[in-house]
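With one protein chain withheld, the remaining protein chains of the complex are depicted in position.
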Amino acid sequence: MSDQNINQNDSGQINSYRRKFLAGLAGITAVVTVAPGILLRQVQAKPAGDAVTSKVRWGMLIDTNKLSDGGDACIAACKKEHGWGDEKLSRTAQDAQWIRKVKVTEKLTQHVTELPVMCQHCETAPCVDVCPTGASFKRDDGIVLVDKHICIGCRYCMMACPYKARSFIHETLIDQRPDTPRGKGTVESCNMCVNRVDAGKKPACVEAAPQAMLFGDLNDPKSDISKALKQFGGTQIRADLGLNTGVRYWGI
Amino acid sequence: MFRKFLSVASLGVILISLLGISGCQSKPLEIAKATKGFDTQEQLDAHVKNIRKDHMDRLMHKRDQTMHKGIRTPENSLKACINCHVPEPTESKVVRYTDPEHFCATCHNYVSVQLDCFQCHTDHPDKPAVATATQTPTTAHDMKVAIKHSSTEAAAQ
Partner (left out) sequence: MNKRITFSEVSGNRTFYAVLAGAALLIVMGFLSFLYMEHAGHHVTGMDNQVVWGVPHVFAIFLIVAASGAANIGSIGTVFGKKIYQPLGRLSLVTAVGLLIGGLLVLVLDLGHPDRLIVAMTYFNVKSIFTWNIILYSGFIGVMAVYLWTMMDRSKTVKKFYKPMGYVAFVWRIILTMGTGSIFGYLVARQYYDAAILAPLFIALSYVLGTAVYTLVLMASYKMAGRELGDTVLNRLRYTLAIFITAVLFFEVARHLTNLYATEHHGIEAYILTSGGFITFVFWIGQILLGTFAVLGLVWCRKLKNNRLALIAASILAIVGGLSLIYVTLIGGQSYPLVLFPNALVESSFADGTFNHYSSSMYEVLLGLGGVGVTVLVIFLATKVLSLLPDSLADSLADPHHK
């Protein structure tokens, strides 16, 4: 249902209090539109009542050579944004990790690369294929998400994901971040900060490492990320699987 | 004879319990006051009328639109409900949905309808400090104290 339909259904009185609600949100949008930054043009908030469309495909480009900390700042920003990594009862192997720093040492050359790995937001995501209820799904704008309302916790998506991007919540959680619902018995992963993207902001990790990460619309040839990828290309992890990932790397 | 007596007796028990139920005085529940107000009484009345009847529809059926299509109309936002109807946490007290004074819990407890939202969604507004300054994660010990505190307070009431 579009925003217009909702409008028609509601009475005039409700509309007036709705405007009041909207006023609060408009404040946030305003900040974004006046904030300086090269990505301003590409990352624009869609109206809150509009559905996302497949005209957009959000993507990320990570230049590992410019990540001097191997992605530690990104990981910290992600933790702060989404509140994971603070599970009290779970063992280390059971803790959630939405994004992690992977150290790769080439066996022959001993060349070391460090890179952050998270959900790669595949175009044809194995996790979406295997999910029995459709809780694991890809939004029209390319962001792969878990609908925790209908996730039954079977963990088949975790078996299917080639990037080990998903975590299962092994215990009861409280005090979640308001924009990041997470709970026992469901699977979760990087959501490309869907809450921020919908509000016209960049993902938290990109904001934490602006020198090394680009976020934008892969379908828009004029976006910075598309231009950069067109000129220099970008590597996918496990490109052999043909998943056409939304996250691309330089320097791996 | 005995069987007859038994059936009459059981009928009596059912009647008396029915009477008991109908005789119950149902006082209007005292629910927590919202932190923000409307400009006019009219707006408030419309809000109350609509939400009392349709809140489950708004939360339940609009959630799919938000989740799958990214439609985030503020009047269907659970976060907006919580921010207005549940007090912000203080040093000494965090109102949780397990507490009877929590806005949602008051009625849901009364009608024995399970609240599933807060398995994943947070049940209270974010601390004002957290939104701007760096977040200091509460330790497990702090949380236990907080829960204990709220439950003893609830018991005291």
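Labels A and B are assigned to the chains in the order they are written; within every chain, residues are numbered from 1.
Just so it is clear, contacts are C-beta pairs under 8 Å (C-beta built on N, C-alpha and C of every residue); 3 or more make two chains touch, one makes a residue touch a chain.
Just so it is clear, the model here is predicted, and its values are computed rather than measured.
**Student:** Mind giving the shown chains that are in contact with the missing chain?
**Tutor:** A
**Student:** Looking at A:K80, A:R100, A:R177 or A:K227, which residue reaches the missing chain?
**Tutor:** A:R100
**Student:** Which listed residue (A:C119, A:V194, A:A212 or A:I237) would be found touching the missing chain in the intact complex?
**Tutor:** Going through A:C119, A:V194, A:A212 or A:I237 one by one, A:I237 is the residue touching the chain not shown.
**Student:** Going by the touch rule given at the top, which residues of chain A touch the chain that is not shown?
**Tutor:** Those residues of chain A that touch the unshown chain are 87, 89-91, 93-97, 100-108, 117, 126, 128-135, 150-156, 158-164, 166-172, 184-187, 237-238, 241, 252.
Everything that follows uses one rule, which is that only the chains that are shown with their structure count from here on.
**Student:** Counting only Cα atoms for the centres, state how far chain A is from chain B in Å.
**Tutor:** Between these chains, centre-to-centre, one finds 31 Å.
**Student:** Taking the complex as given, what residues does chain A use to touch chain B?
**Tutor:** Checking each residue of chain A against chain B gives 1, 3, 6, 10-11, 13-14, 16-18, 20-22, 24-25, 46, 48-52, 80, 86, 88, 137, 139-141, 145, 147-149, 172-179, 181-186, 194, 198.
**Student:** Can you name the residues of chain B that touch chain A in the complex?
**Tutor:** 38-39, 42-43, 46-47, 50, 63-65, 67-75, 77, 79-80, 82-83, 94, 96, 119-123, 125-126, 134-135, 137-138, 140, 143
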